[in-house]
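I am attaching a structure below and will ask some questions about it afterwards.
Just one protein chain is left out here, and the rest sit where they should.
Think of it as A and B in the order they're written, each chain with its own count starting at 1.
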Amino acid sequence: MSNAENAVVKVKKVKKESELSYWGSVFFRFRKKKMSMFCLILMTLIVLGCIFVPIISPHTITSTNVANMNQPPSMTHILGTDELGRDLFIRFFHGGRISLGIALVVVVIECVIGVILGCIAGFYGKLIDTIIMRICEILMSFPFIMFCITVVGIFGNSIPILIFVLVFLGWAGIARIVRGQILSLRELEYMEACEALGISDIKRIFKHLLPNVLAYVIVFATLGMASVILVETALSFLGLGVAPPTPTWGNMIQPANQFIVLSTRWWIWVPPGVGIFLSVMCFNIVGDGLRDAIDPKMKR
Amino acid sequence: MSDTALIRVKELKKYFPIQAGVVRKTVGHVKAVDGITFNIERGKTMGLVGESGCGKSTTGRTMLRLLKATDGEVIFDGNDMLKMEKSKLREFRTRMQIIFQDPYSSLNPRLPVKDIVGEAMLQHKIVPNKKEMKERVIEIIGKCGLFPEQALRYPHQFSGGQRQRICIARALAVNPEFIVCDEAVSALDVSIQSQIINLLKDLQDEMGLTYLFISHDLSVVKFISDDVGVMYVGHLVEYGSRDKIFANPIHPYTKALLSAAPSFDPKAKGKSKRIVMEGDVPSPANPPSGCRFHTRCPHVEPICKETVPENRELEPGHFVMCHKAESL
Partner (left out) sequence: MNENLNNDLNNVDDVDIGAMMVPESGMPAVGQKKEDILLDVKGLKTFFHTDNGTVRAVNDVDFYVRKGETLGLVGESGCGKSISSMSITRIVETPPGKYEGGEITFDGKTLLRINENERYLLPEKDMRSIRGNDISFIFQEPMTSLNPVFKISKQISEPMMLHRGMTKKEAHEESIRLLDLVRIPNPERIVDEYPFSLSGGMRQRVMIAMALACEPKLLIADEPTTALDVTVQAQVLELMNDLKSRINASIIFITHDLGVIAEMCDRVVVMYAGKVVESSPIEELFESPQHPYTQGLIASKPDMATTEKRLHVIPGNVPDLTELPGGCPFHPRCYKVTERCKQEYPPTHKITDEHIVSCWEYNGSGISSEGGEEA
């Protein structure tokens, strides 16, 4: 086959899955899932809104206006105002920024710690594996809420403390997944071939094992985003998370525990609720879609 | 025959511990390879046949130190492989390579062919830079029957036979002298099998390679090998030149194995006096006492159940592990 001929063939079959690179074929399969694609677009819109709305909006999150409190939605205040007269539209997107931002930071740190420790445990095995896995088991059996209350009680509630708590208790999950994957990949014949070829440990981990684990890490991260958002909102709702006046979707729902707000001022608590619902749903469905696209065999 | 031997394996043993209970106490051993001795001459092919679980793959992997041997010696060109220091071993590994059975799990799906084949060249500084690596990769995959433009593709874009060619190219990349072919053609279709076997033969003629060809397929082993070893539950029961083993098998197991292979001649159906053995291959975790074949052997005698037969050289270069070798 000459080069020219080959080029023609390539042009003809752009859409053929087997011609694509690994991530190309993952996206090829992902694109076929309408629900996942829809959620991906919705998620992107929410994220873009959270980034840009606070920048272009004329209002600020903390400017109170007592004359204007508890207003229903109007042209000036698209989502109305709260009991301090703050604009809820900008607080909604700013809250999303914080909620999603925390989730992102937590998941990224979790993944970095989890992947490194999981790789070490899985690759070297023996004593170091036992130590890391026992630590994971201890962390995973911590009573979560008790731990949060204690930490917040000692250090006060702030965003860094919240992130620390979530990461501290969360990385064990990803470490276990990565370790499991590495253990099974390590047995594959191409790893044995690497050993026979005398490839160094570093290259074996970073060039051969990690890229094959990455797909699972990404799926975990996407699904992890959803659960971190939920946990963060729950903690903020309980007053253990981010302290007002910094808005998050969690502490924005908090007024709903007063009956008057719940029954008459729906504009205060419905938008953050919808924000939480939509983003969690989107992350979950995108994560599921990604998982199916990455490993079509896992579906059944 | 031992003067020109590239590899000498002496009393090689590989036991896998069986662990049980919470404290992972070792309660026994799977004697996968239990004291086997043979030599492979430079430029020749040694075939290793046997049924599943007989330890033939373990032998190959232990020889390359992909598994840690329990006991014994593997002398490669005067160097004791099993006692070598790790740093020296890494360099030494370029002299011996392995090709696996499954062309799917033996290639990293994330790397293009260029990197799969070329990685070890850079690691061992066989080529100075990436540009020369690519040139060299194209040369090697060309030898293995692939096109230069295929160097940029990923493993999933190839069929089973082509993947096996990539595996061969990867092994050749470090200019080895010795290659273990572990069931290298067993997973391939018949028409592809013959392509790969011819390729292996051509490469041997061209580069003077030495092979250990592990297979359960007797016809393939007969075709490609110069010497043949027959393994049964961790023992090398018969070992000698191909012609001796196939024309004049002595060990009852070799005889049964040879007669069990299906013949291509439909007219021979029902006529051939096939030795059909009773029972199954015993487990290497709990091998029979004495001669390991005594549970299925048609010529069994009391001594077979008690003492392990010695490995005797009946004729020069023809070793048999059977008490009754002379009378069979």
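What we mean here is this: contacts are C-beta pairs under 8 Å (C-beta built on N, C-alpha and C of every residue); 3 or more make two chains touch, one makes a residue touch a chain.
Given the structure is predicted, the values throughout are model-derived calculations rather than measurements.
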item	value
Touching the absent chain when the full complex is considered, from B:Thr4, B:Thr26, B:Asn175 or B:Asn198	B:Asn198
Contacting the left-out chain in the complete assembly, out of B:Gly21, B:Gly78, B:Pro262 or B:Pro316	B:Pro262
Contacting the left-out chain in the complete assembly, out of B:Thr4, B:Ser159 or B:Asn175	B:Ser159
Residues in subunit B touching the chain absent from view	51-52, 159-162, 189-195, 197-198, 201, 216, 218-220, 222-223, 246, 256-267, 269-270, 274, 276-277, 280-281
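One rule holds for everything that comes next: only the chains that are shown with their structure count from here on.
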item	value
Residues of subunit A touching subunit B in the complex	1, 3, 6, 18-19, 21-22, 25, 188-190, 192-193, 195-200, 203, 207-208, 211-212
Residue ranges of subunit B touching subunit A (in the complex, touch as defined)	61, 64, 66, 89-91, 93-94, 96-98, 100-102, 105-111, 115, 119-120, 123-124, 147, 149, 154, 156-157, 167, 170-171, 173-174
